[in-house]
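Pasting a structure below so you can have a look.
Of the protein chains in this complex, all but one are displayed in their positions.
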């Protein structure tokens, strides 16, 4: 039985709390949130108790801390939980600063804590199936990984001020996915970006349309394209080309219904809302963490190192886009 | 708030109980089952109390009775619940006998009870979308309804002894779907059947492979094919042809992943297990019932009449197959 | 080298003449047509000579006669060509009368002539692939054959007066396809029909919407649906269900282009015109006949017997529709 303290009762905290509550191997013991009303609402719904984050972390009735607070608080909460001897599942990213991540991971390391980072897409059944088949050798040696990732609609332009920009807040998922699929680190990053969707995003010094190509030491290639807009829904596709074939995960549509008439054949748009598109991924992620803790596994994946590496690629892409030059990763 | 008594704590009773428990407008008050251990296990999981079916039906703490027991008990339980003034959701069929259904519906009628029949497929998001678009006129006047329905694997041959046979236990879902989509009653039924999957089923006097064609008074046509076996999963498709086009609901596959190699392009089999394939349909069905009761609707669909009509078509098909002649429906 | 006389220089005669002209194993020697201008135009285009049908049939410079005239002349032309010792490829049907076909086939038999009937769809690469894989055992023993066949738009109502009606002029292709795929004769035919597309067709005593189900002696089932209208193009699909799986041939679309936008995902309509949809089939058919004659094969398929059997099924379906009763085939 894994007893959880959830810190952060916002949109994603609620989703995770429901999964924890439904898992017979877990118990949702405490909920904390800076807005007490949010914590109370979630606690009432799930039968948990409300407490301050600090107390939750220190509580002897808690084995694992789930951190679903805003990004700036992640690193400190991880450190506190690590020092308190708790297993930790933290939403991505650990921090927008690679240095801060390094410092935080040092604390985790020293306390021999278990840390998992919430790159939920690794747990999507479609992408997980691709990864499993790559490891099984279904298409032989990997040659090219292609990731297409487009949000249905852009965020408010001022969001990018605090988010760190497209490469850090959006493409970071794709950097993690590229590493997950490729199974080899990237050594060079080339980025192009533009503000084609919303000029106000460009005015804030960010891009809303971007392409990145990366290469590993052995010459394998990854190509990622991002856009802050896709009128047809939340476009989330991967394609991996190997010596013996291609594996691809297609988009998920609202229904399987097709209309054929004089205009042609038409189907539903792609699922629009990320909580719907990745509902199963979020649940699988939490359940995988619970299984890992419950079975005594020390290093559930993706871990702190994965958080660090994705952040390094996001940094490198940002620099590459700004300078117009490739950036090497050490 | 709709307070439920669930009678029958088997496979499907459990699925429904979980939906009731998760719906904020409903409360799972009591669980009853002939095997007390089953009732107790489900009650423990959901916070309900265990009671005898009789007591549940009479309890003043219950507004609605969900009947998920074996078929032979359905009609009597419906009558008891109707007399006790409860709203009723009963798994299909009401009875294998049209006469018994008529008698039961009389009791429901006299007690002005609310009765919904569990034809879950009407609530599948794909099929419901097709029906909604038909009613909206997306393809104009309906001409042909085609339903393909194949189970992944045959039941034990002795199951068909008690089930009433393929037309009554399996195709009945398709008869209801044909009526649901067509929106007009059928006046003639033509059935063909064979035992091609398992000779033992034929030896029991039933078929495992069947085709039915039906016609309405205005000349519209429905075609249904059934098989007890589909190696590629639980094949569940509909196609409706109208004056202005065609609407089709395709199968649902395990993942969206495709492998391309020298053998071609291949995707996952169709979802295999009916509880997985229709998970959303089962939940939507219960929630629709709760909404209907909660809002005071007297006649949620599908109702007793729908149960009766589907059973009449199943009877007619059985007779048509046995006699080799079309059967007219009054 | 097979020297051809083509009788009938209409739409389909021209298509076949072009294939003959392009085949290095064949020579288009003569063209005949009741409208001399048509024959002359086709002859000029292909380098053939114009002659009367009678003379073409008797010419020592001709090895094979291709009959592409209106239906009523088919049987007599086949008989004349058979008596002249020519190989014959005749467009379907031999005759609308089963008796007339029998008489004609007697003459063919007595003269030991080679006769192939132009059921072009057997030569469609998609359907031929399905048939080849069925014979190879890709899905084991066949259980159900389903054929969907819908014309893009209805013919003028008075066409059905001379055509023999939907079952004889349209569904006859599907009867042949059902036999081709099934590999076993049908023993019972059940037909339903309606006039839903054009009331004028109904007024002429025919149907424009129909469903037929047939069964073989071993219990296998075929289901055919026809409509004179499909707004989305020329709908031509087959699906075969066997003990070990399902083989299906999908429709052919104008291009592979898909548009995704807020309305969903949409592709091109199905190919609309039968000469485009079956262009490859028509060519493959002629080339198969040429190969058969060139290599001395006496019985290219489909032969006279196939023409007879399809006509018998069309007759039976017409009777079944009119009487509302199943018709047995001897």
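Each chain carries a letter (A, B and C) given by its place in the written order, and its residues are counted from 1.
In this text, contacts are C-beta pairs under 8 Å (C-beta built on N, C-alpha and C of every residue); 3 or more make two chains touch, one makes a residue touch a chain.
Quick caveat: nothing in here was measured; it's all calculated off a predicted structure.
When you scan C:72, C:125 or C:156 for touch with the missing chain, the hit is C:125. Contact with the chain that does not appear here is found for just one residue of C:110, C:199, C:250 or C:298, C:250. Only one of the listed residues, A:38, A:213, A:260 or A:311, touches the absent chain: A:213.
Residues of chain C in contact with the chain left out of this view: 125-126, 129-130, 133, 138-139, 244-252, 254-262. Remark: the residues of chain A touching the chain excluded from display are 141, 143-144, 146, 148, 150, 188, 190, 192, 194-197, 209-211, 213, 215, 219-221, 223, 225, 227, 229-232, 235, 241, 243-246, 324-326. Panel shows chain B; residues 230-232, 253, 260-270 of it touch the chain omitted from the view.
Definition applied: only the chains that are shown with their structure count from here on.
No other pair of chains has as many C-beta pairs in contact as B-C.
For the copy pair chain A and chain C, the superposing rotation over Cα atoms measures out at 180 degrees to the nearest 5.
Taking the mean of the C-alpha atoms as each chain's centre, chain B and chain C sit 42 Å apart. The set of chain B residues touching two or more other chains comprises 244-246.
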